[in-house]
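Pasting in a structure now, in structure tokens, and then I'll have a few things to ask.
Here the complex is missing one protein chain, while the rest keep their positions.
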Amino acid sequence: MAGNIFGNLFRLSSYGESHGEAIGGVIDGCPSGLELDFEAIQNDLDRRKPGQSRIVTQRKEPDEVQFHSGIFEGKTTGTPIGFAIYNTNQKSQDYGHIKDSYRPSHADYVYDQKYGHRDYRGGGRSSARETAARVVAGAIAKQLVAPMIIKAYVSQVGDLTLHTPYSELDLNAIEANDVRCPDATMASAMEDLIMKVRKEGDTIGGVVSCVIQNVPIGLGEPVFDKLHAELGKAMLSINAVKGFEYGSGFAGVRMKGSEHNDAFNSDGTTVTNHSGGIQGGISNGMDIYFKVAFKPVATLIQPYTTIDKDGNTVETKGKGRHDPCVVPRAVPIVEAMAAMVMADYMLLNQIHKNQL
Amino acid sequence: MAGNIFGNLFRLSSYGESHGEAIGGVIDGCPSGLELDFEAIQNDLDRRKPGQSRIVTQRKEPDEVQFHSGIFEGKTTGTPIGFAIYNTNQKSQDYGHIKDSYRPSHADYVYDQKYGHRDYRGGGRSSARETAARVVAGAIAKQLVAPMIIKAYVSQVGDLTLHTPYSELDLNAIEANDVRCPDATMASAMEDLIMKVRKEGDTIGGVVSCVIQNVPIGLGEPVFDKLHAELGKAMLSINAVKGFEYGSGFAGVRMKGSEHNDAFNSDGTTVTNHSGGIQGGISNGMDIYFKVAFKPVATLIQPYTTIDKDGNTVETKGKGRHDPCVVPRAVPIVEAMAAMVMADYMLLNQIHKNQL
Amino acid sequence: MAGNIFGNLFRLSSYGESHGEAIGGVIDGCPSGLELDFEAIQNDLDRRKPGQSRIVTQRKEPDEVQFHSGIFEGKTTGTPIGFAIYNTNQKSQDYGHIKDSYRPSHADYVYDQKYGHRDYRGGGRSSARETAARVVAGAIAKQLVAPMIIKAYVSQVGDLTLHTPYSELDLNAIEANDVRCPDATMASAMEDLIMKVRKEGDTIGGVVSCVIQNVPIGLGEPVFDKLHAELGKAMLSINAVKGFEYGSGFAGVRMKGSEHNDAFNSDGTTVTNHSGGIQGGISNGMDIYFKVAFKPVATLIQPYTTIDKDGNTVETKGKGRHDPCVVPRAVPIVEAMAAMVMADYMLLNQIHKNQL
Partner (left out) sequence: MAGNIFGNLFRLSSYGESHGEAIGGVIDGCPSGLELDFEAIQNDLDRRKPGQSRIVTQRKEPDEVQFHSGIFEGKTTGTPIGFAIYNTNQKSQDYGHIKDSYRPSHADYVYDQKYGHRDYRGGGRSSARETAARVVAGAIAKQLVAPMIIKAYVSQVGDLTLHTPYSELDLNAIEANDVRCPDATMASAMEDLIMKVRKEGDTIGGVVSCVIQNVPIGLGEPVFDKLHAELGKAMLSINAVKGFEYGSGFAGVRMKGSEHNDAFNSDGTTVTNHSGGIQGGISNGMDIYFKVAFKPVATLIQPYTTIDKDGNTVETKGKGRHDPCVVPRAVPIVEAMAAMVMADYMLLNQIHKNQL
């Protein structure tokens, strides 16, 4: 209930602060007999890790995962998979300047109010560092849900919006550039914008789009655990996310029912897919697609005015190595959370597949 | 796990189909000693019920709730509150025309695929009728979370968008018109649009905005159960919802961090509130506000082409009494789900309020 | 979390007090397509109901269950099954004498302390009346787990103990007498003892034994949710239960490993079954058997001394119609709880049956 466990049958218990000994987790409920591709797991971690390109934070963290249990001879055993990633580059001295004041639009203030103290060495538990544990579990979930394919990409940075629908994009080109936008021209413009913003010591928001293909029909548990509701919660649990929409989303509001309805083909597929692959909370076999809005990162490398614990006004200045825009590194996190939801709902649906 | 239970400590188990004997639920975890205002509960049911105005479905259902347990001498006892609303106006004959075919963008097809059959007498469990149980539980939750105030209203119908921020609206004027938009001029235009769409036998989408005031600091459980993540899931679980955003939402993506950050006042409140009252998943005491996008209702009173169970093309026509636009009746549902989340998270936060 | 929901995938949310409007529940997670035998459900309710024989309480309650949802054309639909049993014979005037005092070894005192008040009209939520909801859900679970067979019987009343192992008893003879002991001679002695105790205005304890046959191999979730751990919790949740043992139980303590170990036959069955059909928390296909100890009912029809709310000593006297011995009516309750556990664990095991 304290919020560090995700999922129902495929469950991740996550732990770890940015400046503690290690982060890690326990995956409970992964079925036995899954042959793991460890390179793919590390590859997703590398896509998330700091320092991977010039447009992200320049912190260096190797982010190597150690598995402690649940795997024997390269396969899952059905028992819980414990894992840890040791923190090797903590530099807590970088954060001394924030020990006595609250950073605007950070979680400092509310953590202090809720827990009666805070780990001032950095973001602590509110740091995006915890998402590395999500990526490990998500990378395993991806392998479990195959042949489902889950691909995310950056579709907006600031005002720069990629309007091309996903079906007209080459999703294999996502990793061809640092910003992870499959349109090369747009990618280049986005990178320029991020570099410009970084030079100003400022940050900028963005949108990550995600597509899930080869989805079996029937995933989703009405009424409170609709598939898109759980996907939405999963995305909104990622740091800095401010919005989620799937299928026609907010734009669908403007449509009439006669335009929006997806007519059936004779095989049960639909001619259009405004529904985004989900009807009544249950997958209908069409592609699932959704968008996730990320706010601009709160940490600026600029002077700012804020308050200390006693409410006194203080002048301070952001330091350290931070992301000017979070979305390039958020791409594998969005995929990971999507994969965990799909794995969980695939397992939940077994009781119906085995019905009487 | 089958999706009909909502919440952690304040829990609703909901049941009921549109054409069964009754709908209802069990609320487990409501603390003892809450003096209930039964009129307020019925009032919220009346705001949701069909037939309440000319712009909603003309079905007539009294929607009177019977409480079976958990209340003694007008107060909650701490034991589960069982309740039922009997279905009195089922008219399943109205639905004979859909028995043998799948309605586009309805849940017919996926229910049939998932459960191996369907209750063809109407929407069954996928009908919005089940939301009446949510409204009962939400009305009790509202009383539990007082002095928090939860108010929702219609801010968009089709292309008609109310751009005025909530803080400049008179939230006491929401119930002054049938569409539940606090701006009288806009309300009138929205009602005209809905009547026009109804005449065409068509439907139109809309947006419900919601504001939560007097929120204590500290509600929300990092990292997976962030307060806005649970609010998002709650909203996305409502029929026809396609998107959720809070605070600056999708528009915040275009902002720079220097614009978006909410500077502190000396008392810990913030000058602006782009954060939407939540930092790092935890309430910061400022107003929480969010938007919920509803697609146009799928049921049209127009001829349409679809498929039957064998994949044959059939020509059919929507009949019955349906909503041309769902948002006026969705307002109390949005409030109810918000209230249940706030009640649940208020209780979850007790372990921290009572810390050592 | 408030304790009125049982199970993981097959879930009962139960509600209701002895003197409220109705008791009932919601079963969520029953797979679709189960053709229900409604007579069997009512039959189990009749086995539990008061007034069924001279050795139980003489209260008369028809205990007829109304199903509100989740069933269509005689089959489960996969949606939640809501049900209610109206209280028709409340006679709360019978309980006026206990309004101002706490009955020894009842839950009056602790309910008052925990919830800040109590429903003095009788046992309220702590009354065994709530077990009727368990019997409804259990009767459905029994049908779901077929061909598993679950049979309970009375094996001890006071000092009268049936030492014959279950395998030498005719389990079809359980219902042949009022006390539900399959040995006719012992049954007769037990009934005499109960009638004697009743005449004294006193009560006596007893033991219910239960056997589960035709169990598939593999049910049970290590490590915390071992099959026998969940069976134990299920039984200990029944009113008046003080102990649970399975297989060799407390007597097994005295054995050496060389005596206790169950040697394998070549087909994987075992020669002996001291294990009680469960190894390491997982069913091994042998019969599961266990015992449940019930204390003597606390309500006596004798004068007694106790305290009132202010701690003053008061002299009072039990009135009303109570069971002199709870075990004859507990037999279907033990079966019901066992059936719910087996249904739940059968569904939980689907993820392993469908492994990669």
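Each chain gets a letter, A, B and C, in the order it is written, and its residues are counted from 1.
In this text, a contact is a pair of C-beta atoms (placed from the backbone, for glycine too) under 8 Å apart; a residue touches a chain by one contact, two chains touch by 3 or more.
These numbers were taken from a predicted model, which means no experiment stands behind them.
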Which displayed chains the hidden chain touches across the whole complex: A, B, C
Per the touch definition above, residue among B:3, B:16, B:31 or B:328 touching the missing chain: B:31
Touch with the omitted chain, as defined above, among C:229, C:288 or C:336: C:229
Contact partner of the left-out chain, one of C:60, C:114, C:199 or C:319: C:114
Contact footprint on chain C, counting only the chain that is left out: 1-6, 8-9, 14, 102, 104-107, 109-111, 113-116, 125-126, 130, 156, 158-159, 197, 200, 202-207, 217-218, 220-226, 228-230, 232-234, 236-237, 239, 242-250, 252-268, 270, 274-276, 279-284, 291, 293-300, 302, 304-307, 311-313, 348-349, 351-352, 355
Touching residues on chain A - with respect to the absent chain: 1-5, 8-9, 11, 13-17, 20-26, 28-29, 32-33, 66-70, 72, 75, 77-82, 84, 114-119, 121, 124-125
Residues belonging to chain B that touch the chain removed from view: 1, 9, 29, 31-34, 78-79, 144, 222, 347, 350-356
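Rule of thumb we're sticking to: only the chains that are shown with their structure count from here on.
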Chain contact graph, described as a line, ring, star, complete graph or other shape: complete
Most centrally placed chain - per-chain CA mean versus overall CA mean: B
Where chain A and chain B are represented by their mean Cα positions, the distance between them in whole Å: 26
Where chain A and chain C are represented by their mean Cα positions, the distance between them in whole Å: 46
Distance between chain centroids, defined by C-alpha means - chain B, chain C (Å): 39
Chain B: positions in contact with at least two other chains: 1-5, 8-9, 14, 114-116, 125
